[in-house]
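Omission of a single protein chain aside, the complex is shown with its protein chains in their original locations.
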C-alpha cells in the first residue's frame, strides 16, 4: 500500500474523531502520564491491518512504542494479544477507537475471504473482490482481501474495462463493443466481457476479450462455458454466489470467482484494548 | 447534514473510483447519448441517503435529472423503485457504483436500527449509536441511524466526555475524575460516566454526572440501577446487547441503549440500477 | 488541542507568508549561518501559545532548538524573555512574524480574559467565550481563553443547541422548540434557551432546558431570574456586558457570563524577537 | 481579490462553525421555511466585505437572495441596513455568525484605517499596512485596509525585500546587503532598507535601495531624512506611530506611514442580523 | 478525462498564477468592462485541450462565453482561430496565460505524436507514450497523446506491471519474476517483461507474460523477436527510438512503439490571444 495515501487518510480519520480535542483524555491525563496496553482479539479469524497501529499512534505521538505480536494474514484466536503499546496514556486512549474501527473491519474482511477460500477449497480457482467497497476505504479493504488469501479485481473504473449488457446493447454487439474499446485503449488495459449464454461466450472469445465473466450462472453452466475458453483468456464467475454455494463451483475450472459480500457486508471481528 | 462536507467527500469518493477516467463508459458511450434508468431495491428495509443520488450525479454532470420516489426513513419493499434518473448514459453508469455503495450501506444501517427500535418496542427507551463507525463515514452513518429512528450518541471525542475505568483509576475515584473534568470544561459539554456497580452509580450521581452508563449489565441490574438515578440525569445501557436480547431491556426504564453493531457490522441492503 | 489540526493550520499560515520563498533571508543568509534569539514581551499580561514557537520552527527546520522559559497561563511582565531559540538564522527570521502574530493575539485574548476574571472576582461565576471568534482561528482563540482562566462555550453549531427568539417564534413557544429539538437529538447535546423575562425563564425550566441564558439583563434581573432556576440547570448571563459592568454581576449567582469582546476585539499583547 | 481563494477559505470557515450540522436550525426549521432578514450596523464606521454576504450564502444555499444596500468603502452609520437577505430561514441563520465575524472585523479595520487617513490629513503621505495580520486572513485584512483608503505594503516574504538590522549586521554593511540581494533578484522585486540614522539613509541611497524606511523616528527626523532621498526612491516612516501621533507626521513629506495596529489590534465594528 | 480532477487542477493552476489578485487587470479594468478576443495559432500542428478554455474561464467568471471553432485532434494551421471568447475583459486577460500555457504544451504533444504516427506510417503498429511525463500533468499529457492518434501505456505504477532487469536479477529469472507477480496479482493487471535477447523473449513467453518489450533493439531484432511471440501476447519496441529512426521500424510487425520524447521534451505550439 502507498504509505503517503495511508498517512493522509489516517490523519483525516483522526481529525474526524478528535475534532478540536479529546475532551476526556486531555482533561484527565497529563501528557506525561505513561502507560501500557494491549490489543487483544475476542473472536477467531484472520488478522489484517497490524501496521496501522504503529502508523496511527505515530501521527498522534512519536514516542509511543508499538510491538506487534502477529502479522497480517495470521490466524488469530480469541484471547490472542496482537500488539502491545507503551507511552503517553492520553494518546493511547485517543487513538484506541480509530485503530479498533479499522482493524476490526479489515480483519472481518480477511476472515470472510479466508472462509470463502477455505470453503471453495480449490487449487486452481481464486477468490476475488469487486468494486462494492466502502467509499473512501477501497485501499484498506482491497488490501484486507489479500490478507485472507483473496485477489483483487480492478481497483476502479480507470484500470480495467468491464463491458456489461448496457454497453453491448448500445454498441450493437459484443464484437462491436470490444472493437470500439480496443481502438482507443492500449495494451496494458484488460477488457472483461459479461456473458450469460454460450453464444455470448463464443462472441467474447472471437472479439478478443482478455477476461470473460459468466454472470449469474449455475455451476454446471460455468463448467460448460469455461471449457469453451482458450487458456490465455481468464474466466470469472460472478453474481449471487454465497459462502454456501461456493463449494458447488469447486470443479468448474473457472479462474476467478468474485464475491461482493466480502466488502459490502462486513462483520467486524471483535477486538479491544486492555490497559 | 452539512452539504459542504458531503460534497467534499462525494468528490473524493468519485475520484477514488474513477481515477483519471472511466475507461469503459468513456470509450463506448458518446457524451451525448441519453438514457433513463431507475434505482430499485431488492430487499425489504428502511431507506437512507436518497438525496445522495442527486448530489452525486450533479457532481458528474449537471444535466442529469433525478426524480426521487421515496424519502429517507420510508419503509421500502423488494421491487420498489426509489428514484428515476435521466441524462447522459455515460455518466449515469459512471456514478452507479458509488451511489449503490453508499445507499446500500446507509439503508442497511437504517434497517438494522429500525429492527432494533421495533424489537425493543418501548415508548420511553431510545436506541442510539456509538463511535464504532467506519472511519471517514461517520457523518453518513450517524445520519442513517436517525433514518431508522435511532438517536446519535456523541459525534466524536470533542463533543462529549466519557469517563471510563482507566480514567477513574488514574484520577482516583469517579468523583475526582468528574471534578477534574468539570473544572476545565464549560456548561455545554455533558459528562457521562461508565458504571458497573450500584456503588459506582451512586458515586456518579453524587459527583454530578450528566449521563450515567450501565456497562455490560443484565436487564435486572439496569432496572435496579436506573431507579437510583434522579430524572434530570440521563441513563444509558451499553455493552454486548444484541437484537435478540434487546426485548429483555424493554421495561428497565433506561433512557438510552447504545448498540455498536448498528454501524460496525453493516449488512448492505441490496439495490441495483436498471437501465 | 489536536496537534494534527494545529500542524495543518501552521503550514497554511507559513505558506501564506512565505509563498514561494523568503526573498530577503534566502538571499542574504546562507542556510548554515547559525544564530540565537529570544522572544520578549513588551507589556504585562498573560501568556498563551508558547508551544507554537517550537511547532512552527520545527515545520521550517527540524534543527532549530527552542527553549521555553514561561508556560501558558503564566503572568508575564514587560521585559520578560519567554523563549530562546537557536539555529539557522535564515529560518529563525522567516518564522518570526507568524509566531509573533499568533502569540500576540492569543496572549491578548488570555490577558483580556484574565482581566475579566479578576474584575468579576467571583468564586462561583465563570467567564466564558462565544462564537464571535476570528474565522479559521477558533481552535487557537478558544484555547487562549482557557489560558486566561476562562471557559469555552460551545465550539460551533454542531455541539450545542442555542434556541433564540427566531427559533421560538417559529416553533410557537419555548416548550414547543425544546420538545422539537429533544425529539431529534440525543442525551449528549445540551439545549440552551435565550430568555428575557421571568415568564420565559419559567417556560424554559418547564420545557427541560439544560442551560438558560438571561439575555441583555441587568444584574438585578439576573439575580432574580437565577433564583428561579433549579441547581441542575446551568445559567448564563450574556449580551452587552463589559469589563466595566462585570463587577456589578458579582453577586448574581449566575453560573456563566459570556463575553464576545474577548475574541471579537483583540488588542495584541506586544512582543518581539531580539537577535 | 482572487475569488477562488476566497471561496476556498469561506468553505473552511463554514465547516469550522457548522461541523457535521447546525443542530439548532436543522432540528427546528424545515428546509422550506422562508424568511427575510437584514444586516444592520450599530456603530458608525466604514464598510468592508459586503460581497462576502452573497458569497457565503451561495455556498450554503444557492437560492438565498442577497440585496446589498451599501458598497465597500462607504461611510455607514449606526442604524443603517447594509444588506437584505431572503430565502431559507435555516440557512440564513446558519450563515449569520460567520458573516458577522468577517464583516465586523473587516469593517473595524477599514474604520481604523480611515481614521488614520483622516487624522493624518495629508494629500501626499499615504497610510499603509504591515505583515502584522491575523494568520490565515491576510487576503481579507489587506483588502479591508484599502476600503479605508489605506495602501498595502508587501503581501508576504515573497514579493518584496525588507533589509533589517540583522541582515545588515550579517552582510557587513547596507551596501553589501543590497548588493547581495540585487545580485540574485530581478527587476520586479523592490528592496526596502530600514534605517535609523542619517548615515544609514545616505548609505541606502548609495546602495540603490528602492524604498527607504525610517524606523522609530520622530517627525523631525523623518522630515530631515526624507529631504535626503531623491524622488525616485520611496520613503516610509514606521514603528510606534499611533492614531494620536499621526498628525505630527503630516508635513514630513514622507511617502508612506505604515501602521501595525490597523490589523494586529482590531476593534470589531458592531453589526447584527435582524429577522 | 475525469472532470472533477481537471477542475481541481485548473483551480490550483489559477491560484499559482493569480495569488491574492491580478494586480494589473484588477486595477485597470472595472469588472463590468466587456470585451471580445480570440485564441489563434501561429504554427501548424494538431490541437489538444480546447475544452480547457471554457473550463478555465468558467472557474474565473461564469458569464464569459466561449465558442470553440476547432476540436481536439483537428489539424490546425498558422493563422487559424480556435476559439472566440466574450465577457469581462478583466477575467479574459487574467486567464489568458494559463490557457495558453496548457494548450501550447498539449498541442505540442499532440503534434509530435501525430508526426510520429505519420512518420511510422503503419496500419498495424501503434505509437504509445511512457511515464516520462511532467509531474502533476500526466492526465493532461496522456490525453494529448491520444489527440495526436497515439495510445497510452500504463498510467502509473499502479495499473500495470513492468518487470525490468533489476527485478529479474533479484527474482532469479524471468520465470520466477513473472510467477511471483502472478501469485499476488489478479487477472485485470497485465505483466510486461523487458527483454534484450531472443532467449529472454522465449523465457517471457513461457513465463506467461502479457506484453513483451524489446528494449533498445534494432529494427531487425525487433522483427525477429516479434515473430517468436504468439498473437495473444502484445509486443512493444522501446528505448532510443527517434522521429528519424521510426520509419525503419515500419515493417517489424511489433504492436506498439513507445516514445519518451513525446512528453519529456515538449516543444510548445505557438498560440496567442488577440483582443
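Every chain is named by a letter (A, B, C, D and E) in the order it is written, and numbering of its residues begins at 1.
We adopt the following convention: contacts are C-beta pairs under 8 Å (C-beta built on N, C-alpha and C of every residue); 3 or more make two chains touch, one makes a residue touch a chain.
Because the structure is a prediction, the values reported are computed rather than measured.
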Visible partners of the omitted chain are A, C, D, E
Looking at C:11, C:77 or C:232, which makes contact with the chain not pictured? C:11
One chain isn't shown here. Among D:170, D:214 or D:256, which residue touches it? D:256
Residue of E:161, E:204 or E:222 touching the missing chain in the full complex: E:161
Residue numbers in chain C that touch the chain omitted from display: 11, 14-15, 18-22, 59-60
Which parts of chain D are in contact with the chain that was left out? 126, 128, 146, 151-155, 158-160, 184-190, 192, 210-211, 230, 232-234, 236, 255-256
Extract the touching residues of chain E with respect to the undisplayed chain. 9, 12-13, 16-25, 27-29, 33, 89, 93-94, 97-98, 100-102, 104-105, 108, 131-138, 155-163, 166-167, 170-171, 177, 180-181, 184-185, 189, 264-268, 275
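We adopt the following convention: only the chains that are shown with their structure count from here on.
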Under the document's definition of touching, what chains do chain C and chain D have as common neighbours? B
Steps in the shortest chain-to-chain touch route ending at chain E and beginning at chain C: 2
Rotation angle superposing chain A onto its copy chain D by C-alpha atoms, nearest 5 degrees: 180
Chain centre separation in whole Å, for chain E relative to chain A (CA means): 32
From the C-alpha centre of chain B to that of chain D, how far is it in Å? 45
Would you give the residues of chain B that are in contact with at least 2 other chains, written as numbers and ranges? 18-22, 138, 155, 158-160, 184-185, 189
